[in-house]
Each structure stands twice: as structure tokens, then as C-alpha cells.
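What follows is part of the complex, with its chains left where they were.
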Amino acid sequence: MNNGLGEDLFTLPAMPRPDMLTVSFDHWEGPLDLLLSLARTQKVDLREISILALTEQYLDFIDGAQQVKLELAADYLVMAAWLAYLKSSLLLPRQEQADPSPEEMALRLQLRLQRLHAMRDAAARLMARDRVGRDVFTRRKPEGLRLVRKALWRANLYDLIQAYGQIRARTQPVVHTIAKRPVMTLDEAIQRVSALVGTALDWTRLEAFLPPDLDSPRAKSALASSFVAALELARQGRLEIQQDGIFQPLYLRAATPQDAPGQIL
Amino acid sequence: MIEPDDFLRAVEAALFVAEAPITPAELRLHVGERGDLPAALVTLADHYAGRGVNLVERGGRWHFQTASDLAHVLRREKDEPRKLSRAAMETLAIIAYHEPVSRAEIEAIRGVQVAKGTLDVLMESGWVRPAGRREVPGRPLIYATSVEFLSHFGLSSRRDLPGMDDLRAAGLLDPIDLALEGLGGQSVLENDDD
């Protein structure tokens, strides 16, 4: 807050008044700090302080300061303007007063000064306590307490046996056996389709030639084998295949005798 | 003098070698679960009360330290702790008496901004620690003092802060708005009329 004031000592013009502060300007940390210092020259309890008198003191001080040094920190001038406003408000007839009332503004200022003063006092008392390393001392090189954590290993027999079982299982030679899958062989399908197609006089869907257990694992294999069987039988001229379009159902029927072999659709 | 039993002796020895103020829970790890630890601590504190070395409790931690009246005997040139600036001292006091407190609240009391370095110095010293955030818009960090603060300044707890009770009773630790409500806002003008 005392930026720009440098190390210059600022003293008031020689006006030896007892309530006047004549110390360097950069002694203060800001307007509130300065106000508190001025207030304490009133030598009364801060609760009894006269805000009007304090305002006079502050404005006098700033006036004096400006005669010597024009570049006063803005904060101090803002506070001066605010205090001048507060002073005039306090002197106005009551009914013309604005909200918040000047009394409340003055009280707020007073409370702030009390609070700052209380903390300044508390800081001084705190610093004056018996402090470790200044007033009281602890051992300079304590040996220190040592807590050595020793692992207590836990394991049970089942874990041990299971571990061994897993090693043996993991390292056993692996034998691969190929599982026999439920399939319909092509021969089976040819036999089945050629037997059934003889009974079908009209176009019949391929699915009708499948065994009845369509949900069984054999179903897909039966469908594929029956399709290949149909192609084979058609090639041999023993049946005809018809399909209306791609992915449409396939229809089969027994070949009529005049059809030439190999003629499909 | 009553001969100290082995439990008391163990507590005494552990406190003696501990590198920092130690909690009863930490002591328990060393002296075992048996034995009346609170009673032992009180007995020891009594025993050392009038001596050159005292046993003290600071923020729930115990340690031996020399009696304060012997400072002149023991102080050495290099012992003087780093001097805090006035700003740092005031900021520390505000944190201690108002904790937890935000930077803005500190500034409201001091009437000036808190320089960046001020809180850093206090945190570096180990006396001040961040204590979470205030759940208000902006969620400002709030600060509080640490157990190191208590032990450094010889306080058993924050209740021992000098003048704490008086300040609280006088409402000087309350926010100004709260204080205004209590006062009714009348007294100033009367004073000024004097």
C-alpha cells in the first residue's frame, strides 16, 4: 500500500500537536492501519473513539502529506474521500441521511478498528509466549523411536496344496482330442433328399427335406448338407431347384423326364 | 520419592528419545497395551514440573522441553527463530483466532491485501495449513493452524490462545455484520456528541 513512497521519510510539517503522528509514511500498511494509529492517539478505549475527530485527524494528515508528496497511494485518498463523505453525512440533519445510515457506517469503521487492534494485540501476545527454540528447548538430537515392522507370514494348507495342483496341471503334457461333432454327412443328405424328393410332386421348400429335430445342434449341418445334396442331385438331373431371388427360399421338385441333365432353372 | 515402575520408566524413555511431540496412540505402539498411559503421563508431568526439564502436552501430543526461565542459560546465537514480518504475525494471529478463515476474510480484518509470500512463509514454517474450501461461490481455500503451531507457541489447545475468552466474549471474533445486529447501531453517534 505504500508503493511509490519508497524509502523516503515523510514527516508532517512542523506542527507540534500532541495528537499528531510524525512518523514515516511507509510505516503504515494501508488506510486502516493509519486510522488505527491515529485513533490510538485519542488515548481512549477504541469503543469510545470519536469517529468525527478521527476523520479530522485523518484528513489533516492526508492534507499535510499531500503538501510534501503529491503521489499518495490511491487507497489513502479513497479513504480520505470516504471519510469526508461520512463526516458530512454525520453532520446532516437526520432525515436527510442516506441508507445505510452514517451512524452505521461509522460504527462499522469503529468495529473494524477494534478488530484489527484486537488481532494486532493478540499477535504481540502470541509472539511473546515461550516459543520452542527461543525460550524453551527440546533435545537437539533425539535418538528417535523405531518401529520395526516384521512380517508374519500367513498361509494355509489348502492354499499350499492348491498351488501344487495348479503347477502340476499347468505343466502336464497337453493332449488334444477332437470332439466328435453332431453332423449330417453329405452321403446321408443325398440319400435323404433323393428319397424324399420322389414323393414331392410340386415345388417344396428345401427346409421340408430336413430331419424334424430342427433345434438340435445338427440343424445347421443338416441344412448345409441338404443344400449341397440338392445341388448334386440337380447336377445329376434327378431334381430341379428354383429360387425367386437372392436369399429367397429354395424350392425343390423331382425332375420331369424330358428335362436334360444339368439344366437348372 | 516413589520408585517409578517399569511402565512409567518405559513411557519416560520413549518420550525422551522421540523425535517430535508424540501422541498417546504412538506411545502405545512402544510401551505396549498394558499400563495406565494417561495416569503415567500425568505422573511424569507432575514429577518434572519443578525441574529444569518439563513434560508438556501440546495439541494432544507430549514432549519434554526445558523450563522457560532457563532460556538465558541455553539460548545460543543461532537459536533465534526467523523473525516474522508484522504482516505475517498478524495474519498468523487472525488465522489462529478465527480459524478456519479464507484469505478474503483475513484481508477484511487487516484492511490490506495479503501478500503472496505471507501465507507461504506461514505454511513453510508448518504453523498454518490449508483446511479445505469454504462452500460459498468461488469455493475459496480456508486456512487453519497446525499441531506444530500449538507446540511451537506452547499451547495445549487453541483455547489457550492469549485472551481468547475475552475476545470471544467481546464479540471481536464475530463478523462485523453479526456484531452490528447485537449492538443495534446506536452507540457511535452518542459518543460523537460528547
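Order as written gives the chain letters A and B; numbering starts at 1 within each chain.
As a working rule, a residue touches a chain if its C-beta (ideal position, glycine included) is under 8 Å from a C-beta of that chain, and two chains touch if they have at least 3 such contacts.
Not measured: the values here are computed from a predicted model.
Summed over the whole structure, each shown chain label occurs as follows: A x1, B x2.
Definition applied: only the chains that are shown with their structure count from here on.
Chain A and chain B have CA centres that are 34 Å apart.
By the touch rule above, chain B contacts chain A in their complex via residues 14, 16-19, 22, 26, 29-30, 63-68, 71, 74-75, 79-81, 84, 86-87, 89-90, 92-94, 96-97, 109-112, 151-155, 161-163, 167, 170, 172, 176, 179-180, 183, 185-189, 191-192, 194.
The part of chain A that touches chain B in the complex is made up of residues 1, 29-33, 47-52, 90, 101, 103-104, 106-108, 110-112, 114-116, 118-127, 129-139, 142-145, 147.
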